[in-house]
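Below is one structure, written out as structure tokens; comments come after it.
With one protein chain withheld, the remaining protein chains of the complex are depicted in position.
Let's turn to chain A:
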Amino acid sequence: MRRTVLTAGGTALGVVLLLAAKPHHTVAVAVPAVTAPEQDSSGTGSGTGTGAGSSSGSPSGSSPSASSTGGAAKSTGVRTITGGSVDTRWGPVQVKVTFNGSKITAIDVVQEPDGNPRDQEINSQAIPILTQEALAAQSANIDAVSGASYTSEGYIGSLQSALDAAK
């Protein structure tokens, strides 16, 4: 009995200490206008919470069916490139990237999972965060949004394919 109490108490303490050791403000990108990622958690089927793949986890190589449909002008000026459509468990995700020269100036979502109101709600929170992160990073090397891992994966994959096509 005492061992049970000690083990349970020890585990609870360990978990609380681990959680306490994490920063308690939003990290990575500042997202002033948007709710913090943690409050948007519970995602399209994925993630039990604070997401954010390790920074090296850019799924550039893992974009499942990215078929780049590059378009528009060459090297300079304003142009838009539509990334490949990436199938996720909840539906395809596809982004359109606007460049000014080599600078990413805007990212619009062409397709997103919208099978049910819940998807829409999650995406409405996650996609602005992903866009902010990508604009700040000027690359697809961004963290996934907690609770929206699938949408994040699709977004990052499609973005990467657009960036590849822009080269």
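The definition used in the following text is that a contact is a pair of C-beta atoms (placed from the backbone, for glycine too) under 8 Å apart; a residue touches a chain by one contact, two chains touch by 3 or more; residues count from 1.
Throughout what follows, contacts and distances are computed from a predicted model.
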Omitted chain per UniProt, picking from "Iron ABC transporter permease", "Ferric reductase-like transmembrane domain-containing protein", "O-acetylhomoserine aminocarboxypropyltransferase/cysteine synthase" or "Indolepyruvate ferredoxin oxidoreductase subunit alpha", is "Ferric reductase-like transmembrane domain-containing protein"
Using the document's definition of touch, tell me which of A:85, A:123 or A:149 contacts the absent chain.
A:149
Tell me which residue among A:7, A:105, A:124 or A:138 touches the hidden chain in the full complex.
A:7
Which parts of chain A are in contact with the chain that was left out?
4, 7-8, 11, 15-16, 18-19, 22-28, 36-42, 45-54, 57, 59, 62, 89, 116, 118, 143-144, 146-147, 149-150, 152-153
